[in-house]
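These notes are about the structure you will find just below.
Missing here is one protein chain; the remaining ones are kept as they sit in the complex.
As written, the chains take the letters A, B and C, and residue 1 is the first residue of each chain.
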Amino acid sequence: MSEKKEYKVIGTRPIRHDGVDKVTGRAIYGADFQITGLLHGRVLRSPHAHARIVSIDTSHAEAYPGVKGVVTAQDLPAAEDKMADLGEGAVNLKYLCDNILASDKVLYKGHAIAAVAATSPHIAEEACELIDVEYELLPPVLEVREAMEPDAPILHENLTTSSLGDEDDKPTNIASHLQHKKGDIEKGFDEADVVIERGFVTGTVHQGYIEPHNATAHYNQDGQLTVWCSTQGAFTVREQLAEILQYPVSKIKVVPLEIGGGFGGKINVYIKPVAALLAKKTGKPVKVLMNRADVFEGTGPTPASYITIKMGAKKDGKITAAQTSLAFEAGAYPGSPVGAGAMCVFAPYNIENVLIDGYDVVVNKPKSAPYRAPGATNAAFGTETVVDELAEELNIDPLELRLMNGAKEGDRRPDGPVYPRIGFIETLEAAKEHPHYTSANGKKYHGRGIASGFWFNIGLESSVTINVNPDGTINLVEGSTDIGGTRASIAMQAAEVLGIPAESVNPTVVDTNSIGYTAVTGGSRTTYATGYAAYEAAQDVVKQMKARAAKLWEVDEDNVQFADGEFSSINGKEEQMSFRDLSGKLSQTGGPVVGRATMDPAGAGGAFATHVVDVEVDVETGKVEILRYTATQDAGKAIHPSYVEGQIQGGVVQGIGWALNEEYIYNAEGEMTNASFLDYRMPTCLDLPMIDAVIVEVPNPGHPYGVRGVGEVPIVPPPAAIANAIYDAIGIRMTELPMSPDRLLKAMGKI
Amino acid sequence: MPVIAIPALIRNLTDGEDSVTVEGATIREVINSLEDQYPGTKAKLCDGDRIHPSIGVYINGVLTRVAMHDPVDTDAELHFLPAISGGGGSS
Amino acid sequence: MQSFEYIDAKTVSEAVALLDEKGDQARLLAGGTDLIVQAREGRRSLDWMIDIKSIPEVNELAYDSETGLTLGAAVPCYQIYAVEAICEAYPGLVDATKIIGGTAIQGRAAVGGNLCNASPAADCIPPLIVLNATCVIAGPNGEREIPVEDFCTGPGQTVLAKGEMLVSLKLPAPQQNSSSFYLRFIPRNEMDIAVVGAGASVVLDDAKQRIVSARIALGAVAPTPLFAEDAGALLTDKEISDDVIDEAAQAAQAIARPISDMRGTAEQRTHLVGVLTRRALNGAIQRVREAA
Partner (left out) sequence: MARKSHVQTTINDETVEFLCEPRQSLLEVLRDELHLTGAKEGCNNGNCGACSVILDGRLVNSCLVLGVETDGKSMETIEGLADPDKLHPIQDAFLENAALQCGICTPGFIMSAKALLDNNPNPTEHEVRYWLAGNLCRCTGYDKIVRAVLDAAEAT
């Protein structure tokens, strides 16, 4: 498992299976879907950040020529204030439904209130303007520290702080409190020669996928609901629809079309239930699309946060204590990724004395949604900056300080569990030896920074079936929507088992009626878990085909072996047949072979990364230019190295955007003022150098090929690495994200 | 015997102990054993006869989805941590 | 998007007559990169969109080293920077045409449209001001000409009266030893709206050591693009030095009246006026010095 193996397919770089469709424009994404008799839906959204809905009058909209139906929260089944199980955890059903269509209050600008189905999208849009909504305005609260104040405006009158500890039944915006405690924090700080404590602020940022959300729904006369959409998980859409619509899963089919990016933001449903309600009301298929402003204002950003970090170390570099308080904005409804942030905040280091407190806090912003290593980037911005400062105070190279304290197999994570084999040290060593790190860095206003990051990765359920074709190719059927080339990375694992080229696999992502349950494409799990299922399904094929060979050769099954794509007979009778040749004989030996596997693997194996960045600061304008970037990451085993590099490069650039310019900007009324790609400034290719992605391979013992998920951790280090590089360039510690030009000018005292 | 690491916020129920050795061969048995030693703990970890949906169980360092009847090795170390729903990354 | 009628006008007089008849609810369509977005987002209400791209006069692009440049109101950016002689004569204007939007925007967006949209942050307007450009306006009562610096009257507001349209811009031929420069500050390197823009033109003496005259204009620091006339005048007949350039930059800062919005804060903008004015002046001077 962990020794170096020679592979034929794994580690090569075949053309992805869906590639031609995607470079010719033929691939059908959610919004591209067409069906006869289609109506177009449009959602009316709240112009206010916080208000009570006094009344909604839809009569003028309903009377508008071309309008076929209007829905409001009244059309949803009455939602109970109870917990609904959605496979991955519990969600309060009323919150879930109210976020689809507000019933009593609007909690953020952009909150959906009603929707219209009409014969054209323009008519639907015009009709939305004819819906009269009367509001009673309430004061908004937009910042986590303000929301935690005892006299803050309250979003949910019945929300109390949930915690494993003592309960409090006073209404609050603090939805939950969690804590991890290890060792004796006070003793740890007493032992330290240097203690650094700082507060950090991070802004609200969006996943920024280029494809807006979309959904087309249709009810048949027999009650079958079909939803065509782009999503990170067709089954989770089915579960959410079933809960929200109070409709049996057996009557819902979700067809995942190609998806134009997600990064965590296309797990929660928004307009899919709305399309279903409109379809039910009109009896016609209805397509609902968001525009870009809807996406910014109505879908999950990742939370802003306020984080304090206190760390202490001895003169010899040993970190003796680490303490943090993480306050995360959940948005309008509870459920920020503070738990994940708390898990990751000190995870790269082996520290004896740790105290971590986390707070999930509601504010008048869209309900937060997962975004690539949710919570970990916020947390690492604090920790990795303080580690850099400790290194400076101790006069130890920051990379050496990380090597001295870096977590290894057998060390205990700050939240308790013991690490299996991990590759953090190896990422540090790879960075240390890289020509980037060893190159000179000394020009005026140029700076170099490093930072590391951790993400734990997840497993969860995946199903795969494999049909063997007579020509020795296979059709691989899976349920993981392919956002970044996972058809290829999954197919390659099956090909490796069967000893056939990657090109001999036809992978297809199918709907919820056509494959076993498969959890979301997220959590860096798809190449790991669905790949594992493909491996097991291929093993199932091998087992069945051994039996066929035994039948052909009239030998005992145990006397058939399979290696390098060849079946052979052992113990006496000399027989040999390739996978391809045997595939052609299946009909004579008992009929088709279908391999299958379902998996829910533990042991996803954590992922670590270390990044090195060089920046130049324009001290007159406060603008930071990225000059050079190197990211080392433990991928366990890279199945398709090009797409591993791509994940790393993409994650780095999202991190750069978060670090430098991306943020939701609000006015005093709680309205986002930059809800467009013009003013929400994501990096363009002119803002960047090439990103050197260095793959380190420390095999994950929890996967047959050693795979670790790679998608998430690359976004974790960039903000801290860039902050450290800015410090190196101009001697100023930036503690607020984004580190935009105006904030740099302020920090430098120029304005 | 299995060891349960006690979540920080309920150590007031275990006299400050951060880990407790318990008896039992299944998740249900070890939790019941913990409850016998430290009354009130089960209600924090379970929702009726199941692990509370907001809690994730780590067995020997690995996040493992368990049911109450699942077996537990005699030398297992169990952590009850906040459940992290899936779905962060892009793939 | 709101519903409207589309009319493909063939002559200036047809367009003028339509504008005169329809009033506020008619808008002229050239590149459409602002207008179509405004209509789609409901920021501008209109019933008629009058396409002027079939009108010969608004497509004119003619440069003569004696008489200068005639730039039709609908000529898209990319056509301007494709002409080598224009790049040499009016580098400050070309700077702006190369940074408006991305390549695809430059395939449609017109300098005249940028002017008529009258955004305080419009990239083309400061260079037009420093290059002494004149607007040729046609209306029901015939043609009139006004300097570019007098064209905008507020955000989205211009001097165009009912029935009037911008036909073209006229830029005088560049003087000996002169050049121009435009730059803006944006947090990214492209695809942004100027937080502050600054344009400068200079005429130097034959030794290229002394400023004969200079013009400075600013974007995004007032309700309209600003002609910093006094700041430029400070440089008249001055030996080139960091000090005199600083002095002009400070004078430019003094007239800036910026606001804070999602693109930048007032303090940041005021500070940047100084930085960008210096850079624009130095850039223009360097161009003169580098010219053969």
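Just so we're on the same page, a residue touches a chain if its C-beta (ideal position, glycine included) is under 8 Å from a C-beta of that chain, and two chains touch if they have at least 3 such contacts.
These numbers were taken from a predicted model, which means no experiment stands behind them.
Between the chain not shown and the residues C:107, C:140 or C:156, the one that touches is C:107.
Among the residues A:348, A:516, A:650 or A:717, only A:650 touches the chain that is left out of the figure. The missing chain, though absent from the display, is touched by one residue of A:28, A:63 or A:78; that residue is A:28. In the complete complex, the residue from C:32, C:264 or C:283 that touches the missing chain is C:32. By the touch criterion stated above, the residues of subunit A touching the omitted chain are 13, 15-16, 18-20, 22-29, 31-32, 34, 122, 207-212, 258-263, 289, 291-292, 483-485, 640, 642-643, 645-647, 649-654, 676-678, 682-686, 688, 690-691, 693. Contacts to the hidden chain, counted on subunit C, fall at residues 1-6, 29, 31-33, 36-37, 39-41, 49, 51, 53, 76, 78, 101-105, 107-108, 189-191.
Just so it is clear, only the chains that are shown with their structure count from here on.
Farthest from subunit C, judged by the mean position of CA atoms in each chain, is B. Across every pairing of chains, the maximum count of C-beta contacts belongs to A-B.
Put simply, the C-alpha centre of subunit B and that of subunit C have 68 angstrom between them. Between subunit A and subunit C the centroid-to-centroid distance comes to 44 Å (mean Cα coordinates, whole Å). Separation between the centroids of subunit A and subunit B, computed from CA atoms only, is 26 Å. Residue positions of subunit B with contacts to 2 or more other chains are absent.
Annotation for subunit C: no residues touch two or more other chains.
For subunit A in complex with subunit B, the residues that touch the partner chain are 83, 85, 88-90, 162-166, 177-182, 232-233, 236, 261-264, 267, 337, 339-340, 342-343, 358, 370-374, 413, 415-420, 455-456, 458-460, 482-486, 519-527, 600, 602-604, 647, 650-651, 702, 709, 711-712. Considering their complex, residues 1-3, 185, 187-193, 195, 261-265, 267-268, 270-272, 275 of subunit C touch subunit A.
Residues 122, 125-126, 620-623, 660-661, 665, 673-674, 678-679, 681, 683-684, 686-687, 740-742, 745, 750-751 of subunit A touch subunit C in their complex.
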